[in-house]
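Of the protein chains in this complex, all but one are displayed in their positions.
Going in written order, the chains are labelled A, B and C, and every chain counts its residues from 1.
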Amino acid sequence: MKKTRFLVALLAGLAVSLSGVVQSSAADKTTLVVMIRGLDNPYHANYAAGAKALGQALGLPVDVLSSEGNSQKQFADLKAEIAKTGGNMVVNVDPNEAPDVVPIAKMLEDAGVYWVNWWNKPDDVKLQTYPHWVGHIAFDAVEQGYFNATELFKTFKTPNKGSIIAIQGMLSNNAAIGRFQGLQKALKEFPDVKLVQWEAADWDTNKAYEVTKQLLAAHPDVDGVWSANDNMAIGIVAALKEAGLAGKVLTCGTDGIPDAFDAIEAGSQASTEFMDSRYQAQLGLTMALAAKDGKLDVKAISPEHRAFLIAGTHVTRDNVKTFVAETVKVMPTYDLKDFYSKWVAAIK
Amino acid sequence: MEEKPRERVTQPDVRKAAMRLIGRVKPVHLTIVLILVVGTFMSVGNKEFLSLYNIDTILSFGAILLIAALGQMFAILIGGIDLSVGGTISLISVMFVFLVHSVGYWAYPICLATGLVLGYINGVILTRVKIPSFIATLGTGGIITSLAYVVSPRPISAASDDYGYFAVVNGSVWGVSNVFIIGLVTFVCILAFLRFSRAGRNIYFVGSNIKMAWMSGTDIAETRNVAFMLCGLCAAMVGIIISGVRYGGDPVVGTSYVLNSVAAVVVGGTALTGGTGGVVSVLFGTLFLSLLDNGMNVVGIDQYFQQALLGVMIILGVAVTFDRTKTPVIK
Amino acid sequence: METTISRTQTVVLAAEGITRRFPGVTALDHVSLEIRSNEILGLVGENGAGKSVLTKILIGIYQADEGRIWLNGNEVVMNGTSDAIQKGIGAVFQEGSLIPNLSVTENLFLCHEADFLQYGVLSKRRMAAEARRLLLPMNIDIDVDAPVASLSAAAKQMVEIARVLWLSEKYGASNPVVILDEPTTVLNDSERDTLFDILNKLKRRASIVFISHRLQEVLENCDRIVVLKDGQNVTDMPTAGLQISEVEKLLVGHDFSGDRFRENEQLAPNEPVTLKIEQMGKAGAFEPVSFDVHEGEIISLVGLVGSGKEELCRCIAGLDQYDTGSVTIDGTRPRKGSSRAAVLGGIGHVPIERREEGLALNLSVADNINYLVLDKLKWAGLISSRLEKEHARRWVAECLVKTPSIGSACAGLSGGNQQKVILSKWLSSGVRLLILDHPTRGIDIGAKDEVYRLIRKFAKSGIAMIIMCDTLEEDIGLANRLLVMRERRLIGEIDASPGHKPSPQELIKLVV
Partner (left out) sequence: MRPAASNTDAMRVPKSMSGTAVEVTKRWLRRSGIVAQLISLVLVIAVFALGTEGKNLSGANIQVVLSLAAIPAILAAGLHLTIVIGGIDLSLQGTVALCAVFVGLLSRNKFNGNDVGLWVVPIGIAIGGACGLVTGLLHTKLRIPSFITTLGISWVLYGLAVYINRAMIISLQDDRIQTFINDKPLGIANIAVVALAIALIVQFFEDRTRTGRYLYAVGGDEALAKQLGVKVDRVKILAFAVAGCLYGLGAVLLVNRMGTATSRAGLNLLFPVITAVAVGGVSLTGGLGGAKNALFGTLILTVLNNGMVLMAVNPYAQTAVNGVVLIAAVALTLDRKKLGFIK
């Protein structure tokens, strides 16, 4: 009996509080939203920095959402954001994994929110089905793997001749797969370079360190260690240093985190490709904002410009100093008038 | 000499009266109070928190956690724990996408059956090999996760031709999303199972006093196997729903559900020692976590701070709702 | 009962007017006890007479509701075991107080390691040496570094005695008091002899309170005997020249009233045999036995702890495996060693450990009562709340269970009402044979009478019963037949039909 009474009281309380709800009064200013995968690495943190800078310039509020690698949280947080702003927002998403894109697309379509997507997208999902999906953009991962591999091969005692080991990212990740394809393309081009063994280190510095250490014990005479990103390169450099190979055997990376630039300068890393997530955030948000303000007619964009690859910046020992001073340390003013200034290819 | 005994008698009486009053308050009531407090705070912070859109969001995402937590509840009710739900969810989520492509609607029963089998294996390791469930499921969790990678080492997306099969999960009836309905139906079924069936009652008795249940002729091994099978079944449902919502599977998607499901069960006031608590407690525990998760975003609490706050709220929640009278030694 | 106190002996510990009540029961009612220096005092009484409670009060686990304790002439309050031991009083309980995963040495010195510390480090060597020194007079071969879990029951007891002595020695008690709670039940004959050797030696520097059921050994080894009955003092006298029969008379009491056990309700059993035991035996537990239990018959198994009667009952109930012979219930033979098969065959078991084995304490009275009959309370294949409530209410009324509501948790009920819940559970399930293991243990007089009434009532309805009781008079009063077990053998069968009841004195001679 008591329980029943309690539940009735509870329901009544809920009903009262529900009746007090005022229907969504939309925020008057458009909120700029970036959804990223985590807050604990510089690449993603730069997304936030870029978005905040843009928000300041335009006088618009910025919200940074982080999924912590959890797809359900990603959806839930985005929905919460839609609720919060009443749908008056534009979104720049770095989806957790490719399959997350469809529900996000549906959710934002229903809410009438213009948005831009980065990196991951199921192949057979067409943007044309979703009028509010302004663009899908990615860096060219195959090219990244290829470029870094060729730079690494150059550093061998006999350039382009020798053996390497490779440390992959998370096997389940598109960027990791693309970069590894790039490596294989390079290996085909330079038949004198042998890949003796590869392991996956899940983008994790510590794991890369451990795996490299073990591989170096098995193959002490390699000429280079190919790495799929800079985070792992840090671990690889530490392992090489321990083996007394720092500066003799080099590694490479992608992303362009500060430590990678230091390593390139110090001569323990051959190259990296800088992907400016500040630019990513600003480009995506500006495109979505333009669509929302009617300045960009989404329907009129050609398919090649709805889904496309852009180029990153190659960083090697030759340009690292100036690049860091001019681009990394200061927030550059990006050319946001032409959305397609870095366009290299369409995504099929 | 005269006074002493009286002191000794009266003091416990006052305490007893107080205890009786406290005794009437069940853990679940305290959880509800917590929910009301958090809900009020959130809706003051942003009135959109109680908009229909957001309530639908909370309910449909809460429903997924609810199903996972209900499964975990079975393992906890019999005094064990299931750390393999993450692996099962991941495996089913990738399996389901493949199966839908090749066998259509048959994917649903096959996946659910797989969940049952995986749960049964956990049960057998506990009851026949006699390894504590914590270790057993930690081990099988690793093995099942590997299986998920064998099925697909990377997230896979369903072909758009197959989208029709996902409507079971993704559609809505009169504006109420199917996920929420599935959650509700599961909730009711499990409520009914525990309330109206012999096997359901056995789970409580085995959790409450396994020796007594055994001496009363209960098939202990069968009861525990059933509990783990239902846990596996719920995990399989979560896997299917996640695949459905995302139109694709992912071999790591389940990881976050392992500890979250335990947290949802415990915050509802269920002790890890087993035999207490039930579906209603789990419902409110899940609601509490879902409200927090959603509310912190709606109110706009700094993303950098949300994780820490969630941890604080879990400890607070358990501190308030945990029924210490039933467990003299707290481990 | 005044006795002369020899001049060399002084009173070490005295308890005066100790009263202790538990919900529904007065366990001790103005009990007094004197322990003198250099003596072995036998404390005797049947189960539930209050020996254990008195012991626990003396060492501070319980506090008395009334009464005072004097130590060497000064009034003291015992605040827990560690306080008591510092005052020189320690007890060794049957259930033991050694931590199983720690070694003998560690258990001996637990919480009192200061002597063996050197710069904060324990000297294992010195600890082991000291442990060996302490155990040497105990005359047993124990590896002091072995974990206690690996020791025999006898060895564990020795370790505990050694610990109590060492501690009292350490705290400077000139004449420590060691209370031994039924130490001999777990010992074999030679171990028992050794124990008494040691106790007799110990007497030179300590007082020993020896609690036992076995009058023979009490009379042989104790200097003085105190008999408790139903929480009251009965006697206090020297053992010299005392005959067992005198003590037996004291033990079973004078107020032996004929109809305490509702004997006038006892009926002759029906002809059909409900339970047939044929040559059932279990190595190390009991020799092969055979007997029948008829419909509506109450059989009482009589014997000391260790006589094999508990094991026999466990085997019948399917809780243990037996080696030879068979159990037949109503013509069928349940698979042996399966409690499930036994229950399905119609064998019920009311355990002695109510809270640990009999009830799901955090579940409600209704849940517990209905547990075995849930399948019958279904409507359209589902357990019906209405039928459940009806059934529980009916049985709560039938068995006079006093509970705030049928939805209250069993943990909150008194022992008597908990027992009635367990009885309701079995009786409502259509059980054919009910094994009652000390059904009135720890419950008050009123509840006892209720339990007797239920037993009679259901015997009348044709349920066969095997009982083991706290007191012989209870055994005699309730049973149609008594089966006496001694040293793992069934040694006799005594008719106890109304009008032919044997006297407890006759019976106790067979038992001990």
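Here, a residue touches a chain if its C-beta (ideal position, glycine included) is under 8 Å from a C-beta of that chain, and two chains touch if they have at least 3 such contacts.
Keep in mind it's a predicted model, so treat the numbers as computed, not measured.
In the complete assembly, the contact with the undisplayed chain comes from A:A200, out of A:A200, A:I264 or A:V320.
When you scan B:V117, B:A159 or B:L310 for touch with the missing chain, the hit is B:L310. Across the interface with the omitted chain, chain C contributes residues 61, 80-82, 97, 99-102, 106, 110-111, 113, 117, 120-122, 124, 132, 136-137, 139, 141-146, 149, 193-194, 196-197, 200-201. In the full complex, chain A touches the omitted chain through residues 39-42, 44-45, 171, 197, 199-200, 204-207, 209-211, 213-218, 220, 231, 234-235, 238, 242, 257-259, 262. Even with one chain removed from view, chain B keeps its contact list with that chain: residues 78-80, 125-126, 129-136, 138-143, 145-147, 149-150, 153, 210-211, 214, 220, 259, 262-263, 266, 271-272, 274, 302, 304-312, 314-315, 318-319, 322, 324, 328-331.
Here, only the chains that are shown with their structure count from here on.
With centres defined as mean CA coordinates, chain B is found 33 Å away from chain A. In terms of their C-alpha centroids, the spacing between chain B and chain C amounts to 43 Å. Residues 63, 65-66, 68, 317, 319, 339-344, 349, 351, 356-363, 367, 371-372, 374-375, 382-383, 411-412, 425 of chain C are the ones touching chain B in the complex.
By the touch criterion stated above, chain B contacts chain A in their complex at residues 24, 26, 29, 32, 36, 39-40, 43, 46-51, 53-54, 57, 61, 64, 149, 153-160, 242, 245-253, 256, 293-295, 297-298, 300, 303-304, 307.
The touching residues of chain B, when paired with chain C in their complex, are 1, 5, 8-9, 23, 192, 195-198, 201, 204-205, 208-209, 211-219, 275-276, 326.
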